[in-house]
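Removed from the display is one protein chain of the complex; every other protein chain stays in position.
And now, chain A:
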Amino acid sequence: MLRALFSSTIARLGAAIFLFQLVSSGAAIYLLRAQVQDLVHEDRTRQVLDVRDDLLATYYEGGADALRNFVSRREGSVADPLIFVALSGKGAPLLSNVEVLPRSISAKRPEPVTVTSATGLPASEALAMRTTLPDGSTLVVGASTATERGLDLAFAEAIGLTIALTIGLALVSAILLGTLISRRTHAIATTAEALASGNFAARVADGHAGDGFDHLRRQMNLMAERIDELVRQMQSVAGTLAHDLQSPVARLRASIETAMAADIGSEAEIALSMARTDAEALQDMLSAALELSRLESGAIIDRRQPMDLGEVTADLAELYEPLAEQSGIALTWDVVPLRAQIDRELMSRALANLIDNAIKYGGDKIHVSCRGEGDIAVVSVADNGPGIAESDRDRAIDRFTRLDNARTRPGAGLGLAMVAAVARIHDGRLELSGAAAEHGGGLVSSIRIPLG
């Protein structure tokens, strides 16, 4: 389950969700950063202009000395450590908060420049503008934009956090989605599997989400309905046919017996006895077909009772042992007591079919066993005959299949279908497999039913 959850589809889904979230939140962060930067830029520009206006006002009020005083004392708006001022003209240039004044500074508006700070920090980005005072000196006012680095760091942190969150969210949503999808597809797949294994009554449970899965479910159920109907029709035709043929065949056989009772010539008697054999075979086949259609239609009363499957198995093996011996076959059995819900009559018939088949088509050894495998009881009939090719085994159980193998000619073919039907009635199944070469390599027919 967990493995399936991380299968390629889910993994790809997770990756897609991750990428999508990453790109969208990355874009959002980038946009936010650009806007914040614009805002800061604007703010700094305004600050530079404000400072310059302050300084100009001081200059016009108190003259060049007042300005020099103001700047060197770093009062008011000049107190901001981010602000730097350079005043050149008379005497040495007055530098505040800046080491070397950059060249070529725009006079129109604050523009980005690189300045070397007085505090010994490395050169940093700044916005600066130049104003020429009426006395010919030049006033340069700038604002460091170094703090924006901190902003970038914050953004980088935000991006890191976003990636981490995105991975987590993508993983969680992929698992949630995957679980949801696999749960809904699981129900549909289980139903499909049941249909494939011959349980045509299987349907997908109702859903009211009204999504694509519901559509799939409805179509699936419609399909199952149709298959079920067709199979039922086919079975009912076969059943009806067998039923309708029974009476004429019974009368045919009665007539033959009446004719044989009369004193007739030996040649006629030979012909009649052959006719009787055929009529009997026909009757047997019809009974088998009728019984099978009853079993398969599920129209039988559940007569299962808890009993010892080992005993049921041993009883039947014992019934057949003398016949096997007479046919030169060693029939052995090995059973352990196992309690299961069993219809003794049906289970015995199914086992009789398997043993009968093994006597007719197997080799010279038959081993019948009844053992437990976990919570499953397994009754097996193994022979050392030619077996059934692996590719033909599934078809061998099918009532409508005729293999080129004598084992599945009329009677026996229905026989295996009947055994499979009985196994299903016991909530189990019939399994055909090949015996290991050291055990003769024949056919192993196993009825597997739940214990309890």
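Keep this in mind: a residue touches a chain if its C-beta (ideal position, glycine included) is under 8 Å from a C-beta of that chain, and two chains touch if they have at least 3 such contacts; residues count from 1.
Rule of thumb we're sticking to: contacts and distances are computed from a predicted model.
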Identity of the absent chain, which is to be given by its UniProt protein name, from "Aspartyl/glutamyl-tRNA(Asn/Gln) amidotransferase subunit C", "Energy-coupling factor transporter transmembrane protein EcfT", "Monovalent cation/H+ antiporter subunit A" or "Two-component system OmpR family response regulator": "Two-component system OmpR family response regulator"
Contact partner of the left-out chain, one of A:Asp211, A:Glu318 or A:Asp364: A:Glu318
Residue among A:Leu133, A:Ala250, A:Ile376 or A:Leu451 that touches the chain left out of view: A:Ala250
Of A:Arg73, A:Arg226 or A:Arg303, the one touching the omitted chain in the full complex: A:Arg303
Hidden partner interface residues of chain A, rising order: 243, 246-247, 249-251, 253-255, 257-258, 261, 283-284, 287, 291, 294, 300-301, 303, 315, 318-320, 322-323, 325-326, 343-346, 348-349, 352, 356, 359
